[in-house]
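A single protein chain has been omitted from the complex, and every remaining protein chain is retained in its original position.
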Amino acid sequence: MIRFILARLVKAAVILLAIMIFNFLLIHAAPGDPAAVMAGEAGATDEKFIADLRARFGLDQPFAVQLWTYVKATVQLDLGYSYRQSMPVIDLIWQRLPATILLTMTAFVIALVLGVIAGVLAASKQGTWWDTVISTLALLFYATPLFWVALMASLLFSVVLGWLPGYGYQTIGANYTGIDRVLDIGKHLILPATTLGLFFMAVYMRMTRASMLEMSRLDFVKTARAKGLSNGVIQRRHVLRNALLPVITLAGLQAGQIVGGAVLTETVFAWPGIGRLLFEAINQRDYSVLLGVFFVSAAMVLLFNLITDILYVLVDPRIRLG
Amino acid sequence: MLEGFKRFTSNKGAAIGLFILLIVILTAVLGPLIYSDSPWRMVQRPFLPPFTVDGLPLGTDALGRDVMAGLVHGARVSLLVGLVSTVVALVIGVPIGAAAGYFGGLVDDALMRFTEFFQTIPSFALAIVLLAIFQPSLFYVILAIAVVSWPPVARLVRGEVLSLRSREYVEAATLSGQSTFQIITRQILPNALPPIIVLASLMVATAILLESSLSFLGLGDPNVMSWGYMIGTARTVIRTAWWLSFIPGVAILLTVLAMNLIGEGLNDALNPRLSRKSR
Amino acid sequence: MTQKRTFFTATAIALAMSLPAFADTPQSGGTLNLIIQPEPPSLMLGLVQNGPTQMVAGDIYESLLRYDVNLDPQPSLAKEWDVSEDGLTYTFTLHDDVKWHDGEDFTSEDVVFSVDVFLRETHPRLRASLVHVESIEAPDENTVVFTLKQPFGPFLGIFEAGTMPMIPKHIYEGTDFANNEMNNTPIGTGPFKFEEWVRGSYIHLVKNEDYYIEGKPYLDEVYYQVVPDGASRAVAYETGQVDVLPGGSIENFDVPRITAMDNTCVTDQGWEFFGPHSWMWMNNHEGPMTDVNTRKAVMHSLDREFALEALWNNLGKLATGPVSSSTRFYDGDTPSIGYDPELAKQYLADSDYDGETIRLLPLPYGETWQRWAEATRQNLIETGFDVELVATDVAGWNQRVGEWDFDLAFTYLYQYGDPALGVSRTYVESNIAKGSPWNNVAGYVNPEVDALWQQAAVSASDAERQELYSQIQDIIVDDVPVAWLLELGFPTIYRCNVKDLVTTGIGINDGLRDAWIEQ
Partner (left out) sequence: MSLLEIENLAIALPAGADRPFAVENVTFSLHKGEILCIVGESGSGKSMSANAVMGLLPEGVTPAEGRIMFHGRDILHLSEENRRDIRGKSISMIFQEPLSALNPLMRVGAQICEVFEAHNLLTPQERMRRAVELLTEVGLPEPEKAVRAYPFQLSGGQRQRVMIAMALALEPEILIADEPTTALDVTTQAQILSLIEDLRRKHEMAVIFITHDFGVVADIADRVIVMQTGEIVEQGPAEDVLLRPTHPYTRSLIAAIPGMKERPPEAEGKAGSQESPVILSVNGLNKTFSTGGGLFKQARVVHAVNDLTFDLHLGETIGIVGESGSGKSTAGRCIIRLIDPDCGTVRLSDVELTKLSGQSLRMARSKAQMIFQDPFSSLNPRARIGRILTEGPIAHGVPRVQAMERARELLSLVGLDPSAVDRFPHEFSGGQRQRIGIARALALDPDVIIADEAVSALDVSIQAQVLDLLADLKARLNLSMLFVTHDLRVAAQICDRIMVMRRGEVVEMGPTAQVLGQPNHEYTRSLLAAIPGRHHEQAMRLAVASE
């Protein structure tokens, strides 16, 4: 098992390295000179200023040198320095990362828990109006644009009804501490996390339902019935546990999408996470931030995948012992 | 095949989906003939609510442009982007998946690492970066969507090919002296088609969503009226003119829903795994 | 001619203001929440001078002077100043009990260091003005003397915090300015001190208890809230989480709704110094816009009244030419450049435009600009042009404009109160150079006008300068090297119980020294 995890780690590391090189190549292929942007924002007109900036950021070095420097530094977790923001990139990301992790994790948990519960419910009441309602809702959520539902939710719950704050991470200027702060953040979290989770909830629900129904048809469920086990025990112990295996796989793969979806959610709800940082960085062509955010989000996805693999191992003895 | 079509149309959801899609297609094809004026034309006062002025059933937007005209022209863009990017994704994904599945070994390893690598990068962020690099135009929007959506195709095709490759009729074809290319294209791929068709129909839905998300963020082609663009521009006025975001959102929702329903219907019709169970 | 103006007390300043708020006695205390948009890259005003940086750093750093809404100089760190008759010697007397936020004394040495050493290296816009300076000297602790090589008309207009912030010598001398760690915890002399900056969230400033003007500032704490989304910023104001929406922080479409709220005041003052002036670059280097008739066709195609009304809420004015009406030496009596579709079509017919696609670059600064470009495209299409919008982000825009890779491109620039500072730079031939989007990008060449600019800048007489600038405006408007659009009106929206928020021609960017909250 340790071997298995080690193997996965090595694989993840290789992919990470590839992603580093790929990102670097990709982003440096982009038009737009960061020095020109910075000079522009400073209102500068002269060539010397731009040349100084270029020299200061190493943009005058040969391409290969820049790449090598980047990879070497990234491996040491030095993601460079953002001259646009006068801060090391890793610090910028550290500042934003907790908000994103909070948001995505909450969304993920909401999606997974509610999705699986709804899926189980729909499967166990297959053909009833329960099933119809849940399946229809899932179909709708699955087809709804994330940003649109976020907009509509903030319009309804924040603007019209005034129940929940529609933007930000905490009440501006309130300076809560302790439990108040937790509650305050929680209140701000509800809308973005729910809207972000909605789509994935639909995915997990459909997956769980389908998987449950498929498992119900398998022979071991017949065996369980032949034993005289009650339906509840069969569903829980035999069907659900087996049905969750594909859901876990999918959940791991979807993690990457959740990070992507966070870009939209964070933009609509003004959530100060790395999704928003990414979009800002692209607009400003802040190369080092771009590279850093990409690296970190890819690393997050890999981490998610690793966790999924480990979970899978824990649940499925065939991999643990085989 | 015919049986499959019957199964498909007898599926209530699929029938609804097909109905909605037909409306959208009709709108996309015929609509611009009726609304032949540019959807960018400023025709009336800005922010007219729906149903208040004759000839402008859905009102006007922030610049006094006809929302209905925008909706009609947007249908064309959404469908175009959805279909073309899916086709491009298939063109990338099918050969890669087929080669990986058929040849196995090192080829498989290399191609799958490559695929995995594309799957690991958060796809939406990748699409954003690609557009930032290439500058948004319809061509690059389609390309960016295709580039982020081919990996599932490759994986699916690989899986199918992998299982079909060891089918006995493929072995028979090998023995009968057919070339590798012939075997892949004539024996294997036609049989992998049903799941690919299903995936493709779902991909169209996803591509429409992706396009609208990108346009919403302002990364769409600025010369083309699309639903995502309409929501993106209306977002800032959602407080005063909520219907400007609401209406195109419903259009996207319905179209994507239709595609998903069709995909599910196709899945039930083309992959009748359940019907061969009773014995 | 000797100019001598001396002011001593804050009340005197208040009296000179045209704002109605001073009837009440200022009350101390309270917290003010403002929107900052976008989040500034840094607060070190000596290194970064973009809008957001200046807005926050304007509370932390100060310069020698401030300027009222008529752009007349007011005392700041200098309590009085004197200009010699020949216009070559400028003598400033500093307040004598000013301290840096870390407790060190502020002296004339700091002024010399800031201008001659620090800013000369880091501040390109100031550097352009410093070429006229022969020497900067500090004869004693409270006196600074600037000696010019030749008279420079707009010289007294550069002593503003964004142009010439005072930098603490004891911190920066001999260091690598750009990488000094203290850049993250800026030290100035201003009314507020830097306390905390939670990136992506807010910047927190606190009252400078040792400020040199007794009783000021009035506010205890100031928060600049970072809210990246326009609609969310509006909501933040509506829900009471912020009290002030500085110009440009919400989309223009939201302005009418927000300003209609209770206890909400709005002013478009506080931008006089900057005089934000918008126009479309037309590429005079190559392509269809090299023909003056094509340019005139474009100019008369533009329905700027519609843009002003639908996009800018009637805040601001139609531009009549290169100089903003709030900038000194403005002359409105120039040839008409108004909306006239028929005339536009006529000019187009006379031009050598033959249907090629015009590439129009919107300014990637948000919704309003994007919509404006869309409306403009439609205007031009209706005249008979074929126009394509080129989508860019900020970086792409900078690059394309700097490389002259466009036919038409939106932009707006500040005028800094004087044509010599903020106008001539985009029209003189010597300022044509690839690589920067902020110089004479259009490629306008007119030696006659170049000579006039030269003459006007070094004239010591305002009357003579006015005459020269009027002449310039006349010629340039007739040449239409660019398509002038609007003098932008950026509304500052605030709760009416926030008083004395905007007291100078620089507005909130000049700091919240005088602001107070009526309890």
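Just so it is clear, A, B and C label the chains in written order, and each chain counts residues from 1 on its own.
In the analysis below, a residue touches a chain if its C-beta (ideal position, glycine included) is under 8 Å from a C-beta of that chain, and two chains touch if they have at least 3 such contacts.
None of these values were measured; they are calculated from a predicted model.
Asker: What are the shown chains that the left-out chain touches?
Answerer: Across the whole assembly, the hidden chain touches A, B.
Asker: Looking at the whole complex, which of A:Lys48, A:Lys72 or A:Arg225 touches the chain that is not displayed?
Answerer: That would be A:Arg225, which touches the missing chain.
Asker: For the chain left off this view, which of A:Asp91, A:Asp184 or A:Asp316 is in contact with it?
Answerer: The one listed residue touching the chain not shown is A:Asp316.
Asker: Even though one chain is hidden, which residues of chain B still touch it in the full complex?
Answerer: Residue positions of chain B that touch the missing chain: 167-169, 171-179, 182, 186-187, 190-191, 277-279.
Asker: Mind pulling the chain A residues that touch the left-out chain?
Answerer: Output for chain A: 3-4, 6-7, 10, 218-220, 222-230, 233, 237-238, 241-242, 315-318, 321-322.
Following the convention adopted for this analysis, only the chains that are shown with their structure count from here on.
Asker: Round to the nearest whole Å and give the separation of the Cα centres of chain A and chain C.
Answerer: 40
Asker: Centroid of chain A to centroid of chain B, CA atoms only: how many Å?
Answerer: Computed value for the inter-centroid distance: 22 Å.
Asker: Which residues belonging to chain B are in contact with no fewer than two other chains?
Answerer: Residues 132, 135, 235, 238-239.
Asker: Touching at least two other chains at once: which residues of chain A meet that condition?
Answerer: In chain A, the residues touching two or more other chains are 30-31, 159, 267-268, 282.
Asker: What residues of chain A sit close enough to touch chain C in their complex?
Answerer: 30-34, 36-37, 39-50, 56, 83-87, 92, 95-96, 99, 158-159, 165-173, 267-270, 272-273, 276-277, 280, 282-285
Asker: For the complex, give me every residue of chain B touching chain C.
Answerer: Going by the criterion above, the answer is residues 38, 40-42, 46, 62-64, 132, 135-137, 218-223, 233, 235-240.
Asker: Please output the residues of chain C touching chain A within their complex, sorted ascending.
Answerer: 31, 33, 38-39, 41-42, 44, 47-50, 124-125, 127-128, 178, 183-184, 198-202, 223, 225-229, 232, 235-236, 239, 241-242, 364, 393-396, 398-399, 402, 414, 425, 431, 433, 435-439
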